[in-house]
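Here the complex is missing one protein chain, while the rest keep their positions.
Order as written gives the chain letters A, B and C; numbering starts at 1 within each chain.
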C-alpha cells in the first residue's frame, strides 16, 4: 500500500548513497573534522553568500533544536513558540528537559506574528516569571504554511528591538523555499534569522540537518554543546558527504521542488473535487477536509494520517509528499478519489 | 599517510552500504517502527539467546550513555566509573548535564573491582551525599583491557547485593569479545549486566549502537527518554539495516577479529623489539612505550596519537586497528619500526 | 499607608517569635534531625490522624513545589496545571528548570476538573509527547477559589484510574480550610491527595511549609532530594519550632479564620456597594471590579494590586488579608470606599 504518511519513508536519494560508497575507504579525521565536513561547510557558505556564519551538522531535528536552544539560552530564558510548534508538541519535552520553559501562542496558521510576540512580552514583567528570549519558528510550519520574506523581516525588526533571538526550524526548509508562493531564497536567511537549520532528513538524506549560526554571540563553543548532547558523530563524514552531494549542484532544491509538485497535483485534485483544506499549505503537505466515509475508502488503498476531526462527518487528513514520491502514485490517488466520488 | 589514530577513520563495511542501497526505496514506518528494526531486534535476541530483553538502536556512544543513564537514575543517584571511563573523560560532562554526579575510582587497568566499589559505598552514608546507584564499565576499556567472565560475575553478585545497576559501555564490545584472552560470549551478557550496548560505529557501521536492556525495571518508557534526548532517528532503518547486516551471519565478529589480529601483529612487533606497553591491552588498541626520537621518526610515515608522556625520553603512543585496517599497512609499520631500530 | 497587597507583609505571629526565643539556647542536631522537628512531625501526624505519612519542613512555596515535583517525576513526565497555577505563572520556570514540562489547562475559576484532565490525557498518546503524570492543584487557588470535598474526591478517583499523582499546593491551605464554604478538614487530605503542603509563610510563620507525603511510593529518599535542591536548613529547628507553635493548639486555624473574616468584611462592603467580583473567592483574597477612577482614589490611602483590566473603565483589584490584618484597617477601607461613592 502506497504511503503518503510522511517524507521520511524511503532511504536516501541514490546520488547520496553513491557518494557514501565512493568515499568509503578514504581515511578521515573523526568528529566532524574530516575533509568532507570542511568542504561541505565551505560549499554551504557559498550558497548562503556568507563567509561569517558557523555551520554544524547534526543527526535530526529534535537533536538540533535541543542542542541549539540549550546552548543559546541561559537558565531563566524561555522560548516562544506557536502551540503547534514541533518543540512544543512532538519532542517529548526535550527543551524543558534542558531546563527551559516554552511559552506558547495560539496560532491558526502555525506562524507567529509580532503582535503575538508583543503580548507575550507584555505579561513577562519581573523575576517571578521567565524572560522570553528566543522566538522559535518553523518554515515550512508543522501544518504546511510558509513564511514570506516580509513576515520574516517584521519578525527580525521586532526581535532586534526587543533583544530576542530568532530561530528557524528548517526540517522542511527545502519545501518552504521551493514553494510556488515563496519569495524567499536560501541566501536571505542569514540576514533574517539568528540561526536556522537546513533539513536533510526530510529532503533526500539518510539523516542530517545543517545548523547555520548567523549571530556571532551564539557561535561560541558550540561544538562543546553538541558533544555534551551526544550530537557529534564519530564518523561526521556520514552527514557532511550527504550535504556535499545535496548542494554541489541544485539537488537539494530539485528534490524539494519535486515534493512540492507532487503535493500540488494532490491539492489540485481535491480542489477540483470542491474539497476544502484545513490550512493554506503551499508546501509538501496537504490537509484536505473529507467525509469520514470517503477517508475510510481511501485508506483501503493508501496510507496517510487522519490529522484532526473537523465535525461529526468530516475530518482533515494529512498527505505528505517527498523527493521520493512517484508521480504515478499521486495520479493513482487522485484517480481513486475521483472514482470514489462518482459512485 | 596511513592512520592508526582510531577505529572510525573509514566509512562502513561494503556489505552494509550495499544493504542500505538494496533496501533504499522500500517505504517504511518512521522512528524505529520499521520492518528492519523489528527484524534486527529479533535477530539480536536470537544471538543473545534471550527473548525478554529490550533492544534500541541509537546513533553513538555518548548519546547512548546519556540517554540510558538519565533514564535509569533518579536525581540523587550517581554513577561509579573508573577515572579513565569515557563518561568521565570524553563526553563533555554529558552525564552531569542530565543532572547526575559521576563518582570516580582510580584504576590502573581501566577496570573496576568489587573492592573499589565497596570503598565508594562505604563513604556514601547519608542524605548529604549522592547515592551511588549505577556501575559504569567499558568493555574493552578505554585503555584496551578486557573483562573476564569471572570478573563480571563478581561485579554482578556485588551489584545484586547492594542494589546497584551494572551498565556496560560496549563501544568496542566486538573487539573485547573476540580478544584471544576473552572467555566471554555475547550471549553471556544479559545474565551478567543490567544493560549494555553493542557498538556498531567502531566495528564496521556508518553509525549506530544497539542498546540491550536486560533488567525489567529499566525498560519502562525507554523510547520516551530516547525521543526526549533527540535519539530517535526519523529514518530508524538507517541503524537497524546496518545491525541486520552485521549480525545476519558472523560479520560483526569477523570484523572485530580482524581488528584484533592486526593489533596482535603490531603488538608482536613491539615485543620482538623489546618495547614495553603502558597497559595490558589484548584488544584492538596497542600502547607501546617508545623513545621520543623514534616516535618522531614514525610520525613521518604514519599517524597515531601520542597518549601519555612516561618520562623525559619515553612516551606511550596509541595505535588503533579496525575492521578496515590493511595488513600491508600493519606490516609496513613494523618494517619501518625495525628499520629505524637498525640505524 | 496600609497595605492589602499580600499576606506576607508582616513578620510572624508573636507566639512564634516567642517560641524561637524560648528555645534559642537549647543545643540541637542540625538539618531537621532536632527534637523540635521530630515533635512537630509527631504533632502534625496527630492532627492529620495518620501515622503513615512523611512530613518535611521546607522554606517556601516555590522550593517545595520544585523539590517535590522533581522528586516525584521521571524525566519524561509532565505536570498538569491550571494556566493560572503558581508553578506556571510565578515561579520563573522552576519546574522546567528541573526538566519537566507543565501542561496547562485554561480554567476560569483556577480549579481543575476531571473533564479537563481527560482532554489532556486524550492528546498524549505516544513517545513523541511527554506523559502527563502529576496533577498540580492549589487550595485555595491563586484567584481565591477553593476545592470542595466532592471535587477532590472526583479528582482522586480519576487520578487512581489513570495512574496520576495528585499534588496540592497549600501555600494558602489555612484560608481554604477555614473558608465559610469549605466542607474539607485537614485530616481529610491524606485520603484525597498523594502529597500536599501546609503553608506557614502566608499564615503567620516567618517562613516555612510543611510537606506531607501520603503515597508510599513517593516517600523514598526524599531528604536526598531536599538536600540536593538546597532545601535542608542547617538549623532545621527554625521551621519546626514555628509549626509546633502553630499546631500545638488551634493557632494555625485561628489565624486563617481571622484572615477570612477580614476578607469577608471587605467583600460585604463591596457587595453592599453593588460591585461585582472577578471570581468567586471565599477565602482571604478579594477581587472586586471597580471603576478606574475609584481605584485611583483608593490608592491614595491604601496599597493593593491592580489585578487585571476588565474593560476601558473597569479593573479588578486584589485585596489580601492575613493573620495580621487589623480590623480597623478593614473598616477604614470600607468607610473610605463608601465615602468616595457618596461624592
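Rule of thumb we're sticking to: a residue touches a chain if its C-beta (ideal position, glycine included) is under 8 Å from a C-beta of that chain, and two chains touch if they have at least 3 such contacts.
Worth saying up front: this structure is predicted, and the values here are computed from it rather than measured.
Participant: Looking at the full complex, which residue from B:76, B:156, B:202 or B:223 touches the chain that isn't shown here?
Facilitator: For the chain that is not drawn, the touching residue is B:76.
Participant: Consider the whole complex, including the chain that is not shown, and state which of A:15, A:90, A:148 or A:223 touches that chain.
Facilitator: Considering the complete complex, A:223 is the one touching the chain left out.
Participant: For the chain not shown, which residue from C:100, C:229, C:258 or C:318 touches it across the whole complex?
Facilitator: C:229
Participant: Which residue from C:101, C:237 or C:318 sits in contact with the chain not drawn here?
Facilitator: With C:101, C:237 or C:318 as choices, the missing chain is touched by C:237.
Participant: So which bits of chain C touch the chain we can't see?
Facilitator: Residues of chain C in touch with the missing chain: 2-3, 5-6, 8-12, 14, 17, 20-21, 23-30, 59-67, 91-94, 97, 201-202, 206-207, 224, 227-235, 237-238, 324.
Participant: Name, in rising order, the residues on chain B that touch the hidden chain in the full complex.
Facilitator: 75-76, 78, 89-93, 96-102, 127-130
Participant: When the complex is taken as a whole, what residues of chain A touch the one chain not shown?
Facilitator: 31, 70-71, 74-76, 98-99, 127-128, 130-131, 221, 223-228, 232
Methods note: only the chains that are shown with their structure count from here on.
Participant: Name the chain whose C-alpha centroid is most distant from the C-alpha centroid of chain C.
Facilitator: B
Participant: Counting residue numbers used by both copies over all numbers at the interface, does the chain A-chain C contact come out same (over half shared) or different (under half)?
Facilitator: same
Participant: Can you work out the whole-Å distance between the CA centroids of chain B and chain C?
Facilitator: 51
Participant: Averaging only over C-alpha atoms, locate the centres of chain A and chain C and give their separation in whole Å.
Facilitator: Here the centre of chain C sits 43 Å away from the centre of chain A.
Participant: Would you pick out the residues of chain A that each touch at least 2 other chains?
Facilitator: 91-93, 97
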